[in-house]
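Of the protein chains in this complex, one is absent; all others appear in place.
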Amino acid sequence: MRSKVESALPYGLLAPTLLVVVLLIVVPIFQAFLLAFQGSDGGFTLAQFQKMVHDTAFLDALKFTFLLLIFIVPLQIILALAMALLIHKRFRGHSIFLYIYAIPLAISDLAAGIAWLSIFTERGYLNSILHSLGIIDKPFLFLSYQNLPAVFGTIVIAESWRATAIVMVILLAGLEVIPRDYFEAADVFGATALKRTLFVVLPLLRPSLQNALIIRTIFAFQTFSVVLALAGRVIPVLTGEAYYWYAANRNPNVAAAYAVLVMVFTIFITIMYFRLLKTTDAEAGYD
Amino acid sequence: MAGIKFDSVRRVFGKTVASNDVSLEIKDGEFMVLLGPSGCGKTTLLRCLAGLERVDGGRIYIGDRDVTDLAPRDRKLAMVFQSYAVFPHLTVFDNIAFGLKMQGRPKDEIKRRVQEGAELLQLQDYLARYPAQLSGGQRQRVAVARGIVMQAQVLLMDEPLSNLDALLRLQMRAELKRLHAEIKATTIYVTHDQVEALSLGDRIAVMKSGRIVQCDVPMNIYDDPASVFVGGFIGTPPMNFLKGVVSAEGAPQVVVGESRIAPTPAQTPALAARRGQPILLGIRPENLAFASSAQRNTLRGHVVVVEPLGSHKLLTMQVSGETIKVSVPPDQSVASGNDVWLHFDADKIRWMDAGSGDTIH
Amino acid sequence: MKTRRLSMALLAFAMIASLVLSACQAPAPTPAPAAAAKAAEPTNAPQPTVAPASASSSQSLIFLASQLGPVEEQEKMRNVILKDFTGAEVDFIADANENVILDRILAESKTGKVNGSVVGALHGAFPNLIAANALEDLTPLLEKLKDRPIVKEFLTLGKMGTDKQYYIPWMQATYIMVVNKKALQYLPQGANVDALTYQQLGEWGKNIATATGEKKLGFPAGPTGLMHRLTQGYLYPSYTGGLVTTYRSDDAVKMWTDFKAIWQYANPQSTTYNNMQDPLLSGDVWVALDHTARVVNAFKNQPDDFIAVPAPAGPKGRYYMSVIAGLGIMKGAPNKAGAEALIDYLTQPAQQAATVREVNFYPILDSGLPTDLPPYVKTESDGVLKQARSADAHVALLPVGLGKKGGDFNKIMQDTFTRIVLKDEDIKKVLDDQATQLNALLTELKTPCWSPDPVSTGACQAK
Partner (left out) sequence: MESSLAISRGAKRAPIAWRHVRDQVGLYGAAILLALWTLAPIYLIALSAFSTKAGVSAWPKSLLPTNFSTDTMQFFINSKGVLQSVGNSVVVALLTIAASLLLGAPGGYALARFRFKGKQTIQLSFLISKMFPTAILSVPLAVTFLQLGLYDTVWGVALIHTAMALPFVILLTAGIFVGVPRDLEEAAQTLGCTRMQAFVRVVLPLALPALAAAAIFTFVISWNEVFAATIITLQHRTLPAQVLSSLNDSPLYYRFAGGFFMIVPALIFIFLIRKYLLNMWGSVVR
């Protein structure tokens, strides 16, 4: 009797959370799926997806979403790793730097978009600096639709700024649980800083990297405020299009189709991360 | 050619002086054990040598190179960590080969040397495995093999056996001794286990609070401890200490409780200089024996506990109000509650200053 | 241990505080900035034609508006324009995103839990609300207001093609051109800044670019900019005399060709501009076309630098869009008497004058503009008047009767612009594609043509 209660306990403890999440997240997701597959007559249709695929912005949105992922994620990992490795050295005053590096963690993308717009716009701070240094005499148009690589670059920078903090915190937390002996062993056995990072730190950080990558990818697929602020819709992204279809075009069905697509991609990439970064059974010690 | 010299090495952590101007020379090929209780600074000294810890003062030399400011990788040494630090993401082979790979050795050389190292430590069958698939003892061997294949002039070991169970420790101890005989690298071995120290070391440096209090060959450390600290740290059970007073008149004798103990002629002048002063008498448990009656150099003792240990019986006794340990042959008949006479040879006694604890010569 | 206690206490405090705070969600008192209070000049005490029921004077009234969303405008509305209204305690709720307000109205009307009383929205939003049966017929109220010189055409629009009066005209706005005085020296030879053509606009931009090396024309083509309104109400009618019917006509091809030429001299950041006042103020742009409310801060902050001029003319004349906002009353409104009093109040000459003075929306009364306008409003209204009084001026209206599909319609316009101008696709092909979509949409909606397209019996179609 008692063991029955015991074995039911974890489910009991999880029940309230599951209930809320199911009612407020899972059911709406399900409803959104319905919307995406529903025609105006209420029957099943793929028309919403056809409409989405044939939309002018669709291919660009697909392209830029993945391009941003490809550019931002590695850049963030490198930046975050640099920050985490620095803090990990526990030098005098490292806690101040940890605080500073972590600040963007709590800054919303809405505010981040406004901040970076003030930097990159034609008569913004970056051009002011370049101008006063005498590097340019006319403002450079970072946000010109005719110079997509530049616009893209500003987005990569702004997004990297905003979301590096979470990666840094996860990686640093991961570093903390790795015994320092491993790093010291690498030092003693002749590894340079670079080799140590490549051959010892990164492999040992794999679980944290996996978590960071998954969390970042989930968020990267969903951010668009910064993109919208800097590029308008010249550089469309999938979630941005979803929002645009909902808010501006008043078409929740196509919006839901975009959202479904985003979810499918996210799941797919997450599975990929699991595959790529999986510790082999032998490594984990299961024969 | 690759001796090691610590010259006034100092390392301070906040208010703790982990290494208080330590100077020590280790000869080429020597097996030096740093021994001491935890927190005595022995690991810090080792890490300073490895370059894992910065020194706050003094210099360190390997051979005639001043390595004080070199990065660990430039010091050309190998190390076995207490936790082994065997990389969990690399196979046994890759672990052993790690240092060689970092040096950029050719592939076939790496292979050959890893094979040799694996043979030396009987790891040939496990080369493809990951550390998680090995037992603790096997992982320890991997750590040692990784150090040995470097063929470094200096091999550092930081309590390498402390995580093994008693039996395995015994085996590995002998094996390390054999290995050292074979590879002849200058070795510094940190431990808090005095049995390991006595069995392995060519010399032992006993440390306390950041200083080396005695550095000598094992038997001298055991027989002739430089202080109460060393005597009380080494030996199972350690040396017994009894409080006494040097007689004020006549031939110098020491009064311990009701007994009067006469020093050897060699000890006499030193005691004569301390007439009327308190003094400590140090004697190892195995140097005490039962006597049938009071005679020269006997003490009256009361048996409190009897522990038969197979090879001998260990007694806990009260002597002039102090507790001491006595080791007697296994067939000695004795029971708790007995009052007995204890006899010892005067030349087995070590006299220590009651204030400083230093041995009086 | 200390920190543990502290955090425990903090947590407990947080929970209690949240419960207490949420329990007493009284509306926060509105701080009235001194400046705003001073700006409100003493006007004749309003004499409401509709006597408010005495009980309702303290009663609250929710006024939902899809206009005046920007924070400064909301403040003016609350602190100046509505200040003297005694008929009820007005809670003015506006949002820059029209859909938020419309959704709220539709939702309230659908669930029957009506909180809002007065609705202020653009003409184009009303069909949607009428279809949902959310609005009262205001014919009785209009009867009481018949002494007001409200422009007759606007009143007719308020009937939405029925015999019922669904809204009382509230205010109007338009799109004008704002010019930095520095640009005037580069005007093309013989061009009159008050009577430009689109072709001259292009030449002007070219002259500026040649002289300064910078492209200084500007259009609000950002994500929430109103570029599609410029296409609908200015470019298309000025070149083709219509919008839907002439969508893929040769005139339309000519229009897009000309506009592409103009766009060459537009600041390439235009695709990020949601309003034109910021780039005008920063100097990124010297010549811009936008909604009056979205350029007014340029005149306000740097009154000496800018002038307002009529939009350019095309081969078919100088078309401009008149944006009309109306006031309706929700069916089942909790405070109907107060609502009627409020509409009465807002359409009085004093409030109409205050509206243009404070928030730059123009009166719907025949009596013209008040004379006591602050200089920056005067500057802008000069341009508006010039535009309306131009010899070749014609009015275009916002799309009518698109209902929920207004977004789809705008998207077709926007996509046309994106593909032709930004992506440089073949004009004819794009127009054919988009016209097909347009026809499909309008067929589905059975929407007849609206001005400037000629009246049609069936669904409006591109030829």
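General remarks:
Residue numbering begins at 1 within each chain, and the chains themselves are lettered A, B and C in the order written.
Rule of thumb we're sticking to: contacts are C-beta pairs under 8 Å (C-beta built on N, C-alpha and C of every residue); 3 or more make two chains touch, one makes a residue touch a chain.
All values reported here derive from a predicted model rather than from experimental measurement.
For the chain that does not appear, the touching partners among the shown chains are A, B, C. Touching the missing chain, out of A:L46, A:A173 or A:L276, is residue A:A173.
Touch with the chain that is not drawn comes from one residue among A:A47, A:L148, A:I214 or A:L277, which is A:I214.
Only one of A:H131, A:R180 or A:K195 touches the absent chain when the whole complex is considered: A:H131.
Checked against the full complex, the candidates A:Q50, A:S95, A:Q146 or A:T192 give a single residue touching the omitted chain, namely A:S95.
Contact between subunit B and the unshown chain involves residues 7-8, 10, 21-25, 54-59, 68-71, 205, 211-212, 214-216, 220, 226.
The chain not displayed touches subunit A at residues 7, 9-11, 13-14, 16-18, 20-21, 23-29, 31-32, 35, 79, 82-83, 86, 89, 91, 94-95, 97-112, 114-116, 118-119, 123-125, 127-129, 131-132, 139, 161, 165, 169-170, 172-174, 176-177, 207-208, 211, 214, 218, 221-222, 225, 239, 242-243, 246, 252, 255-256, 258-259, 262-263, 266-267, 270.
Touch with the hidden chain on the side of subunit C covers residues 3-4, 7-8, 10-11, 14-15, 17-19, 21-22, 25, 27-28, 30-31, 33, 69-72, 74-75, 78, 91, 93-97, 100-101, 103-104, 107, 111, 113, 224, 274-275, 277-278, 281-283, 294, 297, 301-302.
Criterion: only the chains that are shown with their structure count from here on.
Both subunit B and subunit C are touched by A. Chain centre most remote from that of subunit A: B (centre = mean of CA atoms).
In terms of their C-alpha centroids, the spacing between subunit B and subunit C amounts to 89 Å.
Rounded to whole angstrom units, the spacing between the C-alpha centres of subunit A and subunit B is 55. For subunit B, the set of residues that touch two or more other chains is empty. Touching subunit C in their complex are the following residues of subunit A: 56-57, 121-123, 138-139, 141, 143-147, 228-234, 244, 247-251. Contacts from subunit B toward subunit A in the complex involve residues 50-52, 71-73, 75, 77-79, 81-85, 87-90, 98-99, 102-103, 129-130, 132-133, 146, 150, 156.
Interface residues of subunit A facing subunit B in the complex, by the touch rule stated above, are 179, 181-182, 184-192, 195, 199-200, 203-204, 206, 279-280, 282-285, 287.
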